[in-house]
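The complex appears here minus one protein chain, its other protein chains still in place.
Entry: subunit A
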Amino acid sequence: MDPDPGDRHASTVQLTAGPLACELDGITMSFGTNEVLKGVTLGLAQGHVTALLGANGAGKSTLIKVLSGVYPEHGGEVRVAGHPVRMESPLAAARHGIQTVHQRIDENIVPGLTVAENLVFEEIVRGEVPRVRSLRRLLPRAREIAQTLGLDWPDSVLTRDVFELGIADSQMLLLARALVQRPKVLVLDEPTSTLSAGEVDRLFALVRRLRDDGVAVLYVTHRLSEVAALADDIVVLRDGAISAAQQRPFDMEQAIRSMLGESLATHHDLVEQRGDVTAVELRGVQLLKRSEPIDLDLRYGEVTGIVGLIGSGKSEMARGVFGADPLRAGTMTLDGKPYAPRHTSHAVGAGVYLVPEDRAAESMLPGWSLTWTSTLPFLRSVSTWGLLRRGRERSTGSAVLEDFGVVATGPSQPVDALSGGNQQKVVVGRWMHAGPRVLLLDEPFRGVDIGARGDISRRARAQASEGACVVVFSSDVEEIREIADRILVLVEGHIKLDAYTSEVGNDAIVTSMSEVA
């Protein structure tokens, strides 16, 4: 593959000649043995909007937390206006002129307090407001803060419980709170995810005004249209390191490529299998709140890979087919017969299985052994008249363990004591052991080491060649190419591409992913 032009800057991350408001130098951060940031060096120029892109798990949120003083134990150096600073706490970050508006609004406003009290919250925390405070004394200051954002909130709004504000106004409140500190650096973490179109315009106008005032803005987002509209620079984070940096004019395809993995090698060892019998037929299925209905056939005897970023609707599709969440609209058939699972047990009964996206929250039962975890969906087959047959249970556990080469002390070892890859082998293996008709794997390789990933991939392909319909959902093009016979690209609930792996190049995939819906 040709060296990509946009990648030239990857190692040199000084993007502009302008004075830097803030520099990150070799930032590292680990949780236990898990190295999340592997030396991020990045300069944020005054009067520039820098867009930070990155797939799930690239380390974006960790980087933001370093910058906002949540993780003082990080490695490397943060410099503000050329001087090294240590940020022990969010308050210290604020003192150095770095303000962050986090994505989770509910974690940052204080319900039960009034809008005014939330606006002057920083001052309350710092004890700059008299302990016994009357609303009347807070109001002038609150009004002043709201004004910095041009929010003309009358006193009747300011004295209301903050809980009564809508999400968008709460977001504005947090922004106003950040701006009143006159930050030199403003970090916005996916600020538009809850806003309507009009509110987004308001926000963008504000960000542009701040930029013109010389504020350095770090703008974290998944939405390429926003990047195109707002950013002066793009920085892409992948696997805890900066993988690309661009200035205008942007090459969006290149940005996507850097986000998802540079070495999109063709996998020659993949012997493509094509199925011709339809397993699941989706008709008029609406995946997202504002997306158009789609039609889709998932076939036996092949591995279908569905590529999509967060918010593309891929988890919605997986969970809808499994009956974990109801579909917004549309119908399904399985083997030509109407299929409308109202509960996951219907899907399991029909041989439709799902490995959900979030292993810890959605698959693991704390303290449960490998055997118990393996037999949980199939207790009927290891019992007679409701009595558990322990011999049969153990042999199922051992079979899952051995089939998949799970590294464990035995079938009675708790699954949560295993490594991520081995946990996933158990979770995938328990479904495969039962012989699925349709096997849905949502991000099956997250937090899974390369060896386990290969094993799972091979076993999934073997299932398909034995006739099962295997569907893999991932945001990683590389992963999908490694496992899938047929590739679908999902963007904001729409199918942008549907082709056999051998017939579609990486460029076409990336191009379709970067199409703005």
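Please note the rule applied: a contact is a pair of C-beta atoms (placed from the backbone, for glycine too) under 8 Å apart; a residue touches a chain by one contact, two chains touch by 3 or more; residues count from 1.
One rule holds for everything that comes next: contacts and distances are computed from a predicted model.
Match the chain absent from this complex view to the correct UniProt protein name in "YNCE-like beta-propeller domain-containing protein", "Rod shape-determining protein MreD", "Phosphoribosylformylglycinamidine synthase subunit PurL" or "ABC transporter permease".
"ABC transporter permease"
Touch as defined at the start, partner being the missing chain; which of A:S89, A:T331 or A:S345 qualifies?
Of these options, the touching residue for the absent chain is A:S345.
Looking at A:G367, A:G435 or A:G505, which makes contact with the chain not pictured?
A:G367
Touching the left-out chain: which of A:L42, A:V217 or A:A324?
Of these options, the touching residue for the absent chain is A:A324.
Which subunit A residues touch the hidden chain?
Subunit A touches the missing chain through residues 31-34, 322, 324, 343-345, 347-349, 354, 356, 361-368, 372, 376-377, 379-380, 383, 386-388, 417, 419-420.
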